[in-house]
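Presented below is the structure to which this report refers.
Subset of chains shown; positions unchanged.
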Amino acid sequence: ASAQSKFQCKEGETYVMNVMVSAHPYWVPVYQGFKQAAQAMGCKTVFSGTPDYDITKQIASFEQDLIKKPAGVLLHPMQADPFIEPINAAIANGTTVVTFAADSPKSKRVSYITSDNLAEAKFAAEEIVKQVGDSAEYAVLENPGQSNHDLRVTALIDYLAKNYPKMKLVGRQASNQDATVANKAVASMLQANPNLKALWIPEAGSAEGAVAAVLEAKAKVLIMHADITPATLEQIKAGNIHMALSPNQGMQGYLGFVATFMAAHPDLIDPFNDYKTSGYNPMAIPFADNGFAVITKENADSFDLNKYMEGRDPS
Amino acid sequence: MATTTNSVDGEAGSAGNALGRLFRMRETGLILIIAVLFIVMSFASPYFLTWDNMRAMAMAFAVEGIVVVGMTILLISGGIDLSVGSVTALAMVIAGWLFLNGLDPWTASLIAIAACTAIGAIMGFFVTRVGLHHFIVSLAVMVIARGLCLLGTGGRPLGLYTLPLEFKFIGQGSIGPIPVVIVIFVLFVVVFDFMLRRTTIFRKVFYTGSNEKAAAYSGIRTSKVIFLTTTLCAALSGVAGIIYMARFGSAQPTFGVGMELNVIAAAVIGGASLKGGSGTILGAILGTILLSVVSSSLALLDVSIYWQDIIRGSILLTAVTIDHYLNKRRG
Amino acid sequence: MAWAFPSNAVVNAMDHPVILKISNLSKSFGPVQALQGVDLELRRGEIHAIAGENGAGKSTLMKVIDGILRPDSGDIVIDGKAVTIASPTEAQKLGIGFVHQEIALCPDVSVAENIFMGVTNTSKALLMNYADLRKRASAILRQLGDIDASALVRTLSISQQQLVEIAKALTLDCRILIFDEPTAALTEREAKILFEIIHRLAGQGIAIIYISHRMAEIFDNCDRVTVLRDGRYITTHDISDTTPEQVVAAMVGRVIDKLYPEKQRADEKSDEIILDVSNLCEAARFRDVSFKLKKGEILGLGGLIGAGRSEIVKGICRLEGDVTGTVALHGKPLSLAHYGDSIDAGLVYLSEDRKGEGLFLDMSIASNISALAVERVASRAGLINAGRETRQAQELGRRLALKCGHVNDAVSTLSGGNQQKVAIAKMLSVAPKVIFLDEPTRGVDVGAKAEIHRIVRDLARSGVGVVIISSELPELIGVCDRVLVVREGRITGEVAGDDMTEENIMYLASIADERPRAA
């Protein structure tokens, strides 16, 4: 092919996507999006990171990525501040960095791609009110310490408190993404609150356990959660989970790649601003929203990850 | 002369009545502590002493309780298994994968349990033939089994909503008012408690754990005993995995992370020694119940999640301290 | 062996000042009253024996003196000052040293470090000086026997460990030195060396408490003897004023007429061979061991520490090592792969190391006794019958005069000698065809010892093959009909009848390579 387009990689130009808990299924469609964009532009990609929930290991893997001098890294930093120095060092050494799904705002990363957790929470809150009315009891599960999950929960609680003051929060339990813990917690919540009407869960792992508890107690509780797994998808199809809000992972990866590529090729643009004198990367996008999908019984079939991955290479 | 020495035939004085026996049991302290917890909780929450809550609490520990049984026996023989969480997950993944690939769920489950048993046998081999320590072998297997879960699923949970109803019955059904899960759990506990107390085979587990050399000098094939307890623990983890699968209708590759600490803690609270040679199923199950009731109670009372860990840890420490003193006083 | 021993005691020790005075001391463990109003007086430079049956409270008394146990009541006066000894550290400061009945060494640590553990503990030095430790340890060990100071204790045999335990006490700078059955695991030769050392220490003014069940030792070496019975003080005598018979009578409350049972009578002799061992070899430890055990006889194995007697017997039972050679029982060659097979075939072995290899200390007396064949107290379906298990323990316990609270109590609560009885009861719980007893009466009191000897003789009479390993020559000579002497892993000779003398056995054990076998 004639490599006329400037939106094309040079021979061997490589882009890395680095995450923590790298075996988590959330990354799978993100990386597919990342790869699709890369292939369109003739670039090489690597999926990297640490299988552990361990920041030291993620930093080590990030630094090891840099040794190979990739053009850019699309990074999901496990924590914001610990990555400031590593990101800045990477950029100083000629590897550009874009963050996604979690940010390191004080670093010099060029762009940040994410879904809007606040928007998700607001949407969920409105849906709950629509379904159970504006003066019902509701509860949440939490995963304290993980920022995007924290945001999804606190934003929903704040939104309801402000806009629907008669909504009553009757339970807040930590489930830490563990189905059994969630199962136990929800079982107890249901006992303590016979009038519980709705449950908001910031991720899918806990939702699996929560559904089982609700079914075991034969309670009628509206369950909504963020993210999606095959198991919760089945529960949505069966009507046991009302709805799931899932970030548009494909676009997160696709946009993530494009933003990283652009950040690595600032010479492609000459915008009307002060980048020449101020010295920042003219390709910088402070925040890009990749949007989220609303998954219900009706459209559930489109969100079967196992079906989607058939014939695709996960790595 | 001394009061009760000399009497080889002391049966009479001590055997006594049932009440006296109950008081001398190792588990009495735990039973008392749990009873106190129940009384306090029934005042603290009107929902506590309801049938539904009891049922919910029992469901919360029943399946893990089966793993606790295996772990207790292994601990008594002087071993330990850190891989129970991963192996439980692996059982789900294997059975789930086979089911999704067309096998009937019963056969799939049997194969999964057999695979877990084989993993236990491999651990047993490394411990008894190679001579490595249980801790390090099971740690490696914990990592490998988790890796197999990931490999088998690509990290994605398997949705098994299509499992036939009669299979789901294991995990979700009830016999009368009593959930099948609890029936299975009680069955395992009763059978293994009885066997551990009464059968010659399991007595050898105690001998081996108490003093491996002396057991060998009593003609016991201690490697075989340790091999078998290691295998049994993995097999029971497999059984637990299958029940979880039937209960949740899914197979999660990340299931059971950190389960090992919980399970070992339950056994230790119940009087099992990490040095081997002592422990009872009943005690271990009481330990499980204690841990579970505390967690459930905190959730029931909607204690702030920022306080829950602090309270949970403190109750645990207090409970084992009280139990320790009760046992010491009893002699 | 006759009972009369010349007393070579240091006569003038009686004039020495009292260094330790204990009065009205009591100590109980739950319902067990181990000590009750005990008195004891110890003088500078004397060797003071304590005698008493198993469980009489000797070790408990010593543990109180060493600060390991706290008495319930009673006074301890040292140098005229009343003291409370709260820990071994304080005992050390008061100049008390203790060689324990139960060997207490650190297995993962070198011999030298073990010997100087107490010294290291109180040392002001910041750094260890291993070279110096090794040098000093070697110097002490050289007096006692051949032990490598830099070896790990876990690699030593039980007798070597006993020597290390003794060496340890010798390093302490003490005024009172307690020996709790130090010779139970030693042979005559080591014991003799030990007594030389003890006499030297006493000569330096150190007061020695010496506990033993071997009357000969007491009467050969001690100045005075105090007798305890059932936790009570009975009497104290100058050795020159008493006889072994009197001491034994004071201990047990009755007279023991016969120490050793009758030997095999001529008309009981049989040519029937129970066990035929030929050409037994094991790479490092023994070679070409062949012997025959005849029906009705008690066969003894003699030799020095480390001669390889235990190894040979363990080899026969397939307990240790890679053994070649054949073993035939009643003419039928056995193919044994594991000790379990030996037990099934009827061969059982009583270990010399009761704590390490013999007992489950945390388990009950009853389940210890049934360990060799739990099946015997179980139904055919494999269910243990607790009543049967208890009864078995009670019966065997009674037979061996076991002194315990309840057979469901843990073995760890028993006195040393009573633990040994449990170990023997375990052997008797199966009906063995051949029984190998390795130091069977280690730490067992005179009365019970006679009882065990009688049981062993009865077993032999009833057709059970009996092989006894003992480092106590009088026992070997008193009980056995024939003794094989082992040296460096080889049988170097055999004595029987009137040739069974201490001199002959010692000669074969230490010097002779070849000596015409006694007929």
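Lettered A, B and C in written order, each chain numbered from 1.
Keep this in mind: a contact is a pair of C-beta atoms (placed from the backbone, for glycine too) under 8 Å apart; a residue touches a chain by one contact, two chains touch by 3 or more.
What you see is a predicted model; the values in this text were computed from it and never measured.
Beyond the single copies displayed, the complex in its entirety has a chain composition of A x1, B x2, C x1.
Rule of thumb we're sticking to: only the chains that are shown with their structure count from here on.
Centrality annotation: B (chain centre taken as mean Cα position, compared with the mean over all protein Cα atoms). Here the CA centre of chain A is 36 Å from the CA centre of chain B. Rounded to whole angstrom, the centroid-to-centroid distance between chain A and chain C, based on C-alpha atoms, equals 73 Å. Once the centre of each chain is set as its mean CA position, chain B and chain C turn out to be 43 Å apart. Within the complex, the chain C residues that touch chain B are 30-34, 36, 55, 230-231, 319, 338-340, 342-344, 349, 351, 356-363, 367, 371-375, 378, 382-384, 390, 393-394, 397-398, 402-408, 426. Taken in their complex, chain B has these residues touching chain C: 1-11, 13-14, 198-201, 203-204, 206-207, 210-211, 213-221, 277-278, 331. Within the complex formed with chain A, the chain B residues making contact are 45, 47-48, 50, 52-53, 56-57, 59-60, 64, 150, 154-162, 172, 179, 244, 247-250, 252-258, 292, 295-297, 299-302, 304-306, 308.
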